[in-house]
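Mind looking over this structure? Questions follow.
Every protein chain but one is kept in place in this view of the complex.
We just call them A, B and C in the order they show up, numbering each chain from 1.
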Amino acid sequence: MSTSSDTLAAAPPAVELEGITKRFPGVVANHDIRIAVEPGTVHAIVGENGAGKSTLMKILYGMQRPDEGRIRVHGEDVNFRTPSDAIAAGIGMVHQHFMLADYLTVLENIVLGAEPRKGGLLDTAGARKRINQLAETHGLRVDPDRLVEDLGVGDRQRVEILKVLYRGARILILDEPTAVLVPQEVDELFANLRELKAEGLTVIFISHKLDEVLSIADAITVIRRGTTVAAVDPASVTARQLAELMVGSELPTPETRESTVTDRVVLDVRDVTIQRGAAKPLLEDVSFPVRAGEVVGIAGVEGNGQSELIEAIMGLQTLSRGRIVLGEDDITTWSTLRRREAGIGYIPEDRHRQGLLLEAPLWENRVLGHQTREPARKGIWVNRAASRKDTERIVAEYDVRTPSIDTLALALSGGNQQKLIVGREMSGEPKFLIAAHPTRGVDVGAQAAIWDHLRTARAAGLAVLLISADLDELIGLSDCLHVIYSGRMVARLDPSQVTPEQLGGYMTGAIAEEQS
Amino acid sequence: GGGSGDSGASTETQGASSEAPKADGLKIGLAFDVGGRGDKSFNDSAYAGLERAQKELGAEIKDLSPAADGSNRGELLRQLANAGYNPIIGVGFAYGEDIKAAATEYPDIQFAVVDSASNAPNVTGLLFAEEQGSYLAGVAAADKSKSSHLGFVGGVENDLIKKFQAGFEAGAKSVKSDIKIDVKYLTPDGDFSGFKAPDKGKIAAEKMYQDGADIVYHASGDSGLGVFQAAAAAGKQAIGVDSDQYETVKEADLKKVIMTSMIKRVDVGVFEFIKAFQGGAKGGSNTVYDLKVDGVGLSTSGGFIDDVAAKVDEAKKKIVDGSVTVPAKP
Amino acid sequence: MMPARLQRTLLTLAGAVVAVLLAVAISSIAILAAGASPITALEAMFDFGDTQAQVATAVAFILNRAVPLFIAGLAVAIGFRMNLFNIGIEGQYRLAAIVAAFVGSQFVLPGPIQITLIIVVAMLVGGLYALIPAVLKVTRGVNEVISTIMLNYIAINLAAFLVRGPFTGEREAGQLTTSTPQLPESAWFPNLNFLFEMFGLPAPRGGLWGFLIVAILVGVIIWVVLERTRFGFEVKASGLNASAALASGVNPKRMVISAMVLSGAIAGLIGMPEILGRTHAYGSNFTAGLGFLGIAVALLGRNKPVGIAVAALLFGFLDRAAAPLQFADIPPSVIAIIQGTIVLLVVIANEITSRVSMRQEERRAARQLDTTSQAQAEVAA
């Protein structure tokens, strides 16, 4: 009879995508995509931002319908109308952004849509048992009765995976599951994935982090501008080669050249503490200066107080204790507006939530945050002419790709939106800039441009506080790195000496506190 | 005001009045109060008078209902005037100001307003002495009451309804000076939902019956239904208002409790006004429909107050001959 | 750039027209069901009378009805623009009307001063009454929808108390309406009948209320405030994206308070046309319900002054038809049905057209960028 390798070869691919094309108004997200995923493997899909990875996965998961092409699962043609069809076919997906209802419990989130019933009722006891069992076997520990609201990102990611496993999925789609995890958490996740693979599950894995991809994947497909450009073997390719395949050109790096740090302190954060009620402080005795011409980086796992720190500096949170000094002025009690007027710029971490009026034209977005200052203002009026002119300037200087400044912000791609925000925050000669994840979800070209702008401004004497989840960016741009953990500054590091692994150690609390 | 040449007496080309005008060309317009025709009460009573004029006097009639917020009362009057109706009647005291305005604009047309005084030379005020009728209701109630305890439920706390309260109290006190009378209004002036809240009427009356009242008089429009229900549930009695509610209420168990009703003959007022107009009468004065002319009175259907008829008649006589004046304010 | 905007506007207009036509069609079915002819109904609605005087009167009625509706719509729109639902217009204008009517009756000054003072009092009272829910919202987090609903009831009762108690005026014998003292003649707002005379029309009966001018002025001011000033920008920003506004230094508490108070102050004007132009006192049959209609008008007008004006005129036009429809033996409540369906259909049409135009915008942006990037690529090659 046949050998075992024959059997393997004979088994049809777990997923076969053939000639998938998907058009959105104005964009071809996917164009003639061809991928075959072998069962029992981890198959990585890599590509730039906007390359069409998520769209492809949503098509496979029945959330979107392809305009052309065929999907085969285990050799059979399928036609998914809704996610339920895909779930029924044994496919599960963990989305790029968390898909969790904050005010429902972990258990409720997991069983939603596949509820166990007993006598017409939700069988919570049964579900709890099953979840605990799953958690046990896969090492994904979470408390089923907690509200998701109270969970950290790592736990949330585990809930997402449990959701998929709970449905008995044999094919797992993980869309950038590691974006919010620190290295240690990533290792844990990978251990889980290997275990799943050993149990015969198939994993489709999407990530921008190429070394991760190389360490976990059994096969890699590269997508560029909506089409499959290469299928490579992870054993025979380097991260750099892979990246060049993705981009189709040379890679930029976020390296700062010579130091421009002066000894003039622009922003001084002193013993800042934020505590609500009797709970653990959100921030505790955080102190650091930022000097003119200096980029101070803050590294930390999301949810360890970075947001609160930013909000404290912006005046969006009241301090329980401590002071914030800008130049000569104690700004602790100033309003957000006054702080902005005094020269604080702010690139928010979530541009859609905090940075833009999506349904307003670009020039009005230029006014946002500058409504009390020249050139956007003239007395009680909004100075439309001057604002428009200055928007034209930003569009030109920052290479914002837009048909016109009257275009609504929502029509721009994420990268262009981000460039507009950077341009806006850099105008009016700020003394101090908070850059929170300035290149998150931005493609390589825009990323390089934004880095350039930050460097130029730094050379001109701007003080920058950089918060980022991208450790390369942090290490490459910062003159000085602080690690925030559980609301406290636990380490002050020299970016030229530190490796991402070390940094990860501090960020997770794995390496003990270090006196600087 | 608009003192322009057009008197409004244009030819009848308005789409609606297609049928040929009657020989004598008597065209009567009537504008209802909020609620409109079919409210089974005040407005319908006015309409009955109008219909009678149509039958007996061969008049052509047109009736209009205002918008729910009453904002177009003046407009209705003008439209009737423009369409050649004369006389024109506004039903309800809310028409007071609008009639005045319309009357100045159309000096050749005769107007009448129900429940409000004349305020222009071509306006006739059709006033009703509700307090007198209510006085009789008070007399009857006090005579019939075993517990010496009565109740009054008013729909909306405005001056019109207070007339009912004042008369009722005076009448009852004229029989038993120490009689107890509970008073409750359902909503404040300006909130007309009190005329449409039978559930609230029921609760208010229920309390009065529980406290020992055995007869409750209501002046609360549709809310009176609740008063009757409460009376039926408590096995006690109630007094209706405006029309003979013993006749208009269909339910047998509620009929039983309607001891009498204080009738306000808006139909008579409307009809008499039209007749007088036909006879050439001009406005500028009020016609008061009181006990003397039977413009108000007590109904006797059901025969519940036959035994006190003598006392009621005596009270009526006193009012008619002027030896008793009934207060219009509580 | 201009064509894009023009296209957006045209699309919106087309949507609105289709919606109105659909609403008319639906109402026609109702009319047919009632056994009448929709054609007759339409004729009746557009029949403004045979003589010029009647036409003038009809036009004046429409305008007189539209003015308070327009002001109410403006008041609502200010809040709605920043997702602040001031359902309390109803109470604010009632309370403002009674206090202003009473205060105005207590002194006699030259006309312009007296009228201005009355208007200021009305705006003050309206604004102060709106301050209550605003303060409750920013200090105690009370949802403004509930608090304003409750305050409406409270205002009705307060007004009833005041008009029968401390603010009551003398009445002619036989008058049953309770009201505040009559305003002195210096407080009567002159009418605008001369406008008709200018066009060679006879003066309308009942007169065209002079407050129309104030309303237009207020409309222009509100437009300028909302579209051109920093405050207007902050209102818009708060409405489009509250957290972005906050991060941009817009103080949400101050915005809630100022928008609410402004909304209430404008609401205070709603009762003024009637009081200064017709009744010259606040009485118990003061026109109620304009606050709620104002919500519909504002929504129909997409919270923009010009749109609100058009919507108010449309409502005025429909309300005028109540009498002619009855002459044609058609139930006048058809109007309420038309109004309700128009509001519903117009917002649905708005939704569809704005979605379509955003799609177009995205597509256009993408197309334009595509061509530029291609051009760049060619240059590079």
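One rule holds in what follows: a residue touches a chain if its C-beta (ideal position, glycine included) is under 8 Å from a C-beta of that chain, and two chains touch if they have at least 3 such contacts.
Everything below uses one rule, namely that contacts and distances are computed from a predicted model.
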{"item": "Omitted chain (choose from \"Dihydroorotate dehydrogenase\", \"ABC transporter permease\", \"Sarcosine oxidase subunit delta\" or \"Succinyl-CoA:3-ketoacid-CoA transferase\") - UniProt protein name", "value": "\"ABC transporter permease\""}
{"item": "Partner chains on view for the chain not depicted", "value": "A, B, C"}
{"item": "Residue among B:40, B:256, B:275 or B:292 touching the omitted chain", "value": "B:40"}
{"item": "Residue of A:11, A:101 or A:460 touching the missing chain in the full complex", "value": "A:101"}
{"item": "Options A:37, A:73, A:87 or A:283, residue touching the unrepresented chain", "value": "A:87"}
{"item": "From C:59, C:100, C:160 or C:250, residue that would touch the chain that is not displayed", "value": "C:160"}
{"item": "Those residues of chain B which, in the complete complex, touch the missing chain", "value": "35-40, 44, 65, 68, 157, 184-188, 192-193, 196-200, 202-204, 206-207, 210, 222, 225-226, 229, 233, 248, 250-251"}
{"item": "Those residues of chain A which, in the complete complex, touch the missing chain", "value": "61, 63-64, 82-84, 87, 93, 95, 97, 99-104, 108-109, 111-115, 117, 120-122, 128, 132, 143-146, 163"}
{"item": "Missing-partner contacts on chain C, residue numbers", "value": "30, 33-35, 85, 87, 136, 140-143, 145-147, 149-151, 153-154, 157-158, 160-161, 165, 292, 295-296, 299, 331-337, 339-341, 343-344, 347-348, 351-352, 355"}
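Definition applied: only the chains that are shown with their structure count from here on.
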{"item": "Separation of chain A from chain C, taking each centre as the mean of its C-alpha atoms, in whole Å", "value": "45"}
{"item": "Inter-centroid spacing, chain B versus chain A (mean Cα positions, whole Å)", "value": "75"}
{"item": "Residues within chain B bordering two or more other chains", "value": "none"}
{"item": "Contacts with 2+ other chains: residues of chain A", "value": "none"}
{"item": "Chain C residues touching chain B - in the complex, by the definition given at the top", "value": "40, 43-44, 47, 49-54, 57, 61, 65, 94, 156-157, 159-161, 163-164, 172-178, 193, 202-207, 278-279, 283-290, 319-320, 322-324, 326-329, 332, 335-336"}
{"item": "Chain C-facing residues of chain A, complex", "value": "25-27, 314, 316, 335-341, 346, 348, 353-360, 364, 367-369, 371-372, 377, 380-382, 384, 401-404, 406-408, 410-412"}
{"item": "Sites on chain B touched by chain C in the complex", "value": "1-6, 8, 10, 13-17, 62, 64-72, 74-76, 78-79, 82-83, 93-94, 96-97, 101-102, 105, 115-119, 125, 127, 157-160, 188-191, 286"}
